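Every protein chain except one is present and positioned as in the full complex.
Up next, chain A:
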Amino acid sequence: MSDLSGRKVILHDMCLRDGMHAKREQIPVEQMVKVATALDDAGMPYIQVTHGAGLGGNSLQHGFALASNEEYIEAVASRMKQAVVSVLLLPGLGTMKELRSAYDSGARSVHVATHCTEADTSPQHIACARELGMDTTGFLMMSHLSDAASLAQEAKKMESYGANTVYITDSAGFMLPEDVTQRITALRDILKPETEIGFHGHHNMGLGISNSIAAIAAGASRIDGSVAGLGAGAGNTPLEVFIAVCERMGIETGVDLFKTMDIADEIIFPMMDHIVRVDKDSLTLGYAGVYSTFLLHAKRAAERFGVPARDILVELGRKKMIGGQEDMIQDTAMTMAKQRGLLKQSF
């Protein structure tokens, strides 16, 4: 047992939302229901669903899913015995109209996500979620790009708009445990005691679990991850592993370890189109600090324009592109292809 023995943590599974990225948005409704009911049965308290880019995500920029967000939410929410169904909303992509529609379909929790320096683009959406009575999280993406003190200021803004939880989100899987400790500590120092703090990791450097433990040690009480790690890049913090580590440390998650292990091996792993793992491209994301969702887009652009995915990802990192700028992947690949004499100017 450890110093963290007896601490209670709320887990939030992402394999049906972040995992949609790894499945090119092609999870059928029935499969989503199958995964969600199994997670519900294992005691997972929160399950996030829909398109990988969240509400409003169906687009040429982010791909079209097999069903509408409302169809996914309704199908899953109507079958839950105890789990709360949550959604993701990025202002600038999703709107309050879509949030209300998600609520009507059965979503009762939302991550309102902004880039880590742009919290003030979220007041309408956070206030709207609170009015609807939803469990409301402010979600600071790409948190590795900002320092602890600045993040704390942004978190404070989200709290002032009404968020009951604020997350440090390591979208690029770039952070080391000490980076997480500093950031969570800064939030804990400045936020109200009743405001919860969460951590959302990616496993690109193999640190999803140790980073989540560091977050808990610094005061976080909510952890995002996904069973079998199904998520963008090298995936999210693999929850079955994380639950096992928590049990050894005496951290209480309330989720059944063996059932979660079974879901990972018997349901999620067979669903994967590619094995979600640390490979040279996903490791490049973590190493260069690039948004994890860019991975598959970069691989497609690499195939089309003949520029290696790793070169494209490093260039995107250098140009400081952030989540939502997936269009700049093709643009960057085309510019690089022209420089390398692989593509002719069309004008």
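We adopt the following convention: a contact is a pair of C-beta atoms (placed from the backbone, for glycine too) under 8 Å apart; a residue touches a chain by one contact, two chains touch by 3 or more; residues count from 1.
In this text, contacts and distances are computed from a predicted model.
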Among "Acetaldehyde dehydrogenase", "Heme lyase CcmF/NrfE family subunit", "L-arabinose ABC transporter ATP-binding protein AraG" or "Fe-S cluster assembly ATPase SufC", UniProt's protein name for the complex chain that is not shown is "Acetaldehyde dehydrogenase"
Given A:S5, A:Q26 or A:S59, the residue that touches the chain left out of view is A:S59
Of the candidates A:G54, A:G162, A:G235 or A:G324, the residue in contact with the absent chain is A:G324
Logged for chain A, residues touching the omitted partner chain are 59-61, 91-93, 95-97, 115, 117-118, 120-121, 123-125, 145, 304, 319-322, 324-325, 327-328, 330-331, 334-335, 346-347
